[in-house]
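The complex appears here without one of its protein chains, the remainder shown in place.
Take a look at chain A:
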Amino acid sequence: MSVSEDENQPLLTNGKYQVSKGTPNSKNINEPTSSFEQGMNHRENSCLILPCENQDAVKINLPSPEREEARLPSEICKTVIAFWFMFFNLVLNLTCLAIVHDRVPDRSKYPPLPDIFFGVFSSADWALDVSEIIIITSVWSSLLIIFFHRHRFIVLRRIFLIMGLLYFFRSITMFVTQVPVASITYYCSPKKNNTTPILIVKRVLHLLSGFGLSINGQHTFCGDYIYSGHTVILTMTYLVINEYTPRRCWILHWAFWCASVTGIFMVLLSRGHYTVDVVLAYFVTSRVFWIYHTLANNHFLKTAGPTNYFARLWWFHFFSYFERNVTGTVPRQYEWPLPLFRRCLRRILIM
């Protein structure tokens, strides 16, 4: 902002309007000349002229009204980068699990910790399979819906980035402190006395092939409790569906909500996690999701400033890079994504 008392100099500027002071016949070098009559406010050439008592006048230049359309470039390259970011953190997660498996307290000496849920409900081994089936169904359903979303690359990019962050946080909490195995029946592979990098790599590859799910029979390493990855996935699928599907599809939202709650309940029932793991996972997932989307949907939060405390987040610069060119809220629009049959199918616009 600049302040000046000189004629024809901008008095106050904020990048939006120019207010200048001048005499009735003075020229504003930034705007086409216009004459005006004393005592009348006058509009000409997008200028607003406000007369003052002392024969001077204030000329306020009004910008022409523009249509502010949201810019939503696909930027597929950024989506690919976000995918690799998520993948890297997933591998980091599995690496931490491969390491902490040998640090988990001995099951023969450490029974499961006291837990409020365990005190109320008896355990059920089958519940873990139910939970993971719900996870698989929710994830594939979400991916299908995103596949048909008109701005699928933006949505995917956001999911990848948020999931990458959540996996990264989880790597830290999983690594620093190990709690005893919560289940007395779940099979954990034997520990190794000597942990070598080769062993870690083999374990990571073994876990990768199962996508972190026990139902695939590959998740036999224990110790990844704080916080619950199952809860993260179930919470994320609900939040994504709720955000990127039409508001009137309340049945879909309700179905996903029920599925998520049921899946989380089943994880606890099977003693796959402690209650504190679930509580922490829900908290972290929901807060990161809401913070990210608040930043993305409010342009004044996309730049660092004294009132933008989220600029202090360590991942804010990542966010700025990925969301820099996305202006406005991503509309809920769907289309057939493949070139084939596109002529046969009209573009569907659902709001």
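Rule of thumb we're sticking to: a residue touches a chain if its C-beta (ideal position, glycine included) is under 8 Å from a C-beta of that chain, and two chains touch if they have at least 3 such contacts; residues count from 1.
In this section, contacts and distances are computed from a predicted model.
Student: Would you mind picking the UniProt name of the chain not drawn here, from "Phosphatidylcholine:ceramide cholinephosphotransferase 2-like", "Translation initiation factor eIF2B subunit delta", "Myotubularin-related protein 12" or "AP complex subunit sigma"?
Tutor: Listed in its UniProt record, the absent chain's protein name reads "Phosphatidylcholine:ceramide cholinephosphotransferase 2-like".
Student: Can you work out which residue in A:T79, A:Q178, A:T231 or A:T285 touches the chain that's missing from view?
Tutor: A:Q178
Student: In the complete assembly, which of A:I76, A:I116, A:L205 or A:A304 touches the absent chain?
Tutor: Of the candidates A:I76, A:I116, A:L205 or A:A304, A:I116 is in touch with the missing chain.
Student: Considering the whole complex, which of A:R107, A:H206 or A:H293 touches the chain not shown?
Tutor: Among A:R107, A:H206 or A:H293, only A:H293 touches the chain that is not shown.
Student: For the chain that got dropped from the picture, name the residues of chain A it touches.
Tutor: These residues touch the chain not displayed: 1, 3, 12, 14, 16-17, 19, 39-41, 43, 48, 50-51, 60, 62, 65, 103-105, 109-111, 113-117, 169, 172-173, 175-180, 226, 274-277, 279-280, 283-284, 287, 289-291, 293-294, 297-298, 300-301, 306-310, 312-313, 329.
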